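Quick notes on the structure that follows.
Note that one protein chain of the assembly has been removed; the remaining protein chains are unaltered in position.
Up next, chain A:
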Amino acid sequence: MEGNRENVQIIEKRPGMKKKEKTDKKRSLEDEQEDQLIDFNKKPVNKDEDDEDLSDSEDSIYSGLEDSGSDSEEDEEEGSDDDGGDVDDNAEDQSLEAEVKKIEEEEEESEEKEVKREDEYQHDSSDEEDIRNTVGNIPMEWYKDFPHIGYDLDGKKIYKPIRNKDELDEFLDKMENPDYWRTVHDKMTASDIVLSDEQVDLVNRLQRGQFGDVNFNEYEPTVEFFSKDVMIHPVTNRPAHKRSFIPSLTEKEKVSKLVHAIKMGWIKPRRVEDDSKGRYYDLWASEDSSISAKHKMHLPAPKIPLPGHEESYNPPPEYLFTEEEQSLWDQQDPIDRKLTFIPKKFDSLRQVPAFSRFIHERFERCLDLYLCPRQRKMRVNVNAEDLIPKLPKPKDLQPFPTTQSLVYRGHSGLVRSISVSPSGQWLASGSDDGSVRLWEVCTSRCMKTIQVGGSVKSIAWNPNSSVCLLAVAVNSEVLILSPALADRQVVSSSERLLAAPQEEGPSEESDTAVWSEAEGEELNQGIRLKIQHPKPVHQVTWHAKGNYLASVMPDHSSHLQVFVHQVSRRRSQNPFRKSKGLVQCVSFHPIRPYFFVATQRSVRIYNLVKQEMTKKLQANSKWISSIAIHSGGDHVICGSYDCRLSWFDLDLSTKPYKMLRHHKKAVRSVAYHKGYPLFASASDDGSVIVCHGTVYNDLLQNPLIVPVKVLRGHAITHNLGVLDVTFHPTQPWVFSSGADATIRLFT
């Protein structure tokens, strides 16, 4: 602005410049003039002008760079601007004026050369008349043929020099005239002008891009118009506008908005700093227990356990890790570790280092507090002793076998089966070594050894005390022996039983039993009858009356698994038409005409009179090994290979009344005592467990089962322990036979 204004000022003061509208033209003219003189000076200067800031007025004079084209407004305001500008920088103006004068002089000189380049401006019309030659702006060739070249102001002819300089003259002049280099030919006046020293100097300076004025200092200190200093006078003295006296509507709008916001409470006054001293008060002043805010599901977080001895910086030596413990600790996962740290000992407190995990520890606690799901776990706070059921003392339940009193040695193979005579005097045992031995119970003396030529699977003494017979299962035969170990009457009665007339015409079918009488050597040993079965026999058992005999031939596929033989009539029959599974063992009901068949998973009870199944007992075990029936007939125990013993109360249910898991290994055999409320189970773990099972006559009272004694004595051989167990018919004694080829009596 300022610069422009000054430019305008300066232009006004120029002589010969009449109209401001023409300034641009003039400027271009000047430009061109300078172009001639200063070869390529214009461009850099021009550029400078563009770049340089507003106050470089001098420069703009030379280059003539005022943007007057766009400054039409400024031209209008010139007058007022000038007034203000003059007030501010009078001094400057003066110096500027001086400069301007100088420049004028220069211009005059340069105009002399105008003749020379008139052709360039032939199209250009100039208002500025050349006062030396009034022909105007015409090509000077037109005067070629005349003696004059124009007219001066008074109208007189200006004559050409008499003799035109020809090439030779030029040359001579060049060679001889020392001022030739500074001589300029003026076309308008057709005269030669010799430039003075100052003029040459000026030309040189302009050519070098310097200022024409020698005394001009281009690096004068800048005077800042707008500085940080507050000035007492205004920059402009312009009177305030009328607008400024009218209250602004926009401002009013803004203010009213603020007022509204304050009224509505949207803008709040600056908050007063609440002093922290008054922050706390007695929060629990009015404690009322009624606010038990926590619902019943609230679970308070468990406390962190307080540190123990091992966390001390100087713990007792036993809490320090040994090498083993240390290596174990290193190997363990951090979660599995019992202690989260390694106990360490320091000689004094000053050696205790910083605890690096402290922040972690607190952080983990924080996480636990807000992130860890909680659950109420009822800790059973019972005394272990209280859990043990209160049972009657075994001492009060005597008699029962407690000690091993006799060992019957003699067999060389494992003793699979034993049986006691109904009198209780004799014990028969069958072994894998192919022999049946008869022992006297009280003395453990082997009375008789009968070789039967095969491993004895089962042996059973006739329960009828009026006969003395023994059934033995060997391979696929059932032998009936008369051991003759009773008084003569009994022996004779048993002989009579065996000597019953043979049924005529035994069917010759392959799947029936064939009865035959023993002969020769066998007869001498006491074998009387042989019942040939189609398949190997696993078990024999007598009916309580002693006339019937049942034998078991386990076979999955066949319905021919059980035979019931009638000894007196030497008759056999297969009671079942259909296979109901692998038969494990069978038993007769001691009193009623029932027949128990134990298959793998269940026990079936058949009514022999009605010839139908009355009950099916689910043993809840995988594989039944043996059954025993209480002398009353209402209770059955059932041993299984999966270590269990199930007690059935036939009156109650077909499910076991009690499952006993006393043994560690498969239960091989179970037995009831005939008179005493005792039962025993023998297992592969080498023990015989005797339990007291009181069966009350009162049906409402359930039997009470109390284990009273664990009897051990048999050695475990080939993973087999006790194979058979049986009670003495009258005494509270129990016999057991084991895989170690012994039979033991516990009294």
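Things to note:
Note that in this section a contact is a pair of C-beta atoms (placed from the backbone, for glycine too) under 8 Å apart; a residue touches a chain by one contact, two chains touch by 3 or more; residues count from 1.
Definition applied: contacts and distances are computed from a predicted model.
One chain of the complex is hidden; its UniProt record names it "Pescadillo homolog", one of "Cullin family profile domain-containing protein", "Pescadillo homolog", "Dynein axonemal intermediate chain 3 isoform X1" or "Kinesin-like protein". Touching the missing chain, out of A:K174, A:K257, A:H360 or A:K622, is residue A:H360. Among A:K144, A:R163, A:H233 or A:R350, only A:R350 touches the chain left out of the display.
The chain that is not drawn here is touched, among residues A:K156, A:K228, A:K242 or A:R279, by A:R279. Per the touch definition above, the residue from A:H233, A:K263, A:K393 or A:R577 contacting the chain not shown is A:K393. When the whole complex is considered, the residue among A:G155, A:P307, A:P334 or A:G520 that touches the unshown chain is A:P307.
The omitted chain makes contact with chain A at the following residues, 268, 270-271, 276-277, 279-284, 287-289, 291-293, 295, 297, 299, 301, 303-304, 306-309, 311-319, 322, 341, 344, 347-350, 352-356, 358-360, 362-363, 365-367, 369-375, 380, 382, 384, 387-391, 393-395, 660-662, 689, 705-710.
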